[in-house]
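Report on the structure given below.
The complex is shown incomplete by one protein chain, all other protein chains being positioned as in the whole.
Here is subunit A:
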Amino acid sequence: MGFYDLSTPFIYILFLLLLPFGIPNILLYLLAFGTGLTLDAFYDTMGVHATACVVLAFVRISFISISLNRDAIDDPEPSLSYMGFQWFSLYAFLCVIAHHLVLFFLETFRLSEIGYTLMRCGLSCIFTLLIILLVEFIFYRRTSR
């Protein structure tokens, strides 16, 4: 039994994760929605990715406002280079899992296959998270902190 057919990485959400700190909420939501709609246009799943991205945006805003002091933010963007591995991995993990949960449940749209959906979701989360960290490490800029 293989797991390859179950896990699908969605790396495009890295774009939403890496938007700068100072971005207004409304713009963030619009960008998230637009990104999602673009994905939907190609996946032919109108609205599924858009909704998932909006949820991701909400999680992003909430997590940032809880974990960071708004006035003390001097870093331009929440990337691995600026924020460090610990913060970034938790940030990415929460955003990815929220996004994937909404995405897969909206796609399945029923609770009777909940085991299958959760398995797909979990495996995809791991895959996406791995690739996101990989990308972040590839474009890692050593900064003086």
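The rule we apply is simple: contacts are C-beta pairs under 8 Å (C-beta built on N, C-alpha and C of every residue); 3 or more make two chains touch, one makes a residue touch a chain; residues count from 1.
One rule holds in what follows: contacts and distances are computed from a predicted model.
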| item | value |
| --- | --- |
| Protein that the absent chain corresponds to, by UniProt name, given "Cell shape-determining protein MreC", "Succinate dehydrogenase, cytochrome b556 subunit", "Oligopeptide ABC transporter permease OppB" or "sn-glycerol 3-phosphate transport system ATP-binding protein" | "Cell shape-determining protein MreC" |
| Hidden partner chain, touching residue among A:11, A:46, A:90 or A:114 | A:46 |
| Chain not shown, touching residues in subunit A | 25-26, 29, 32-33, 36-37, 40, 45-48, 50-55, 57-58, 61-62, 65, 106, 109-110 |
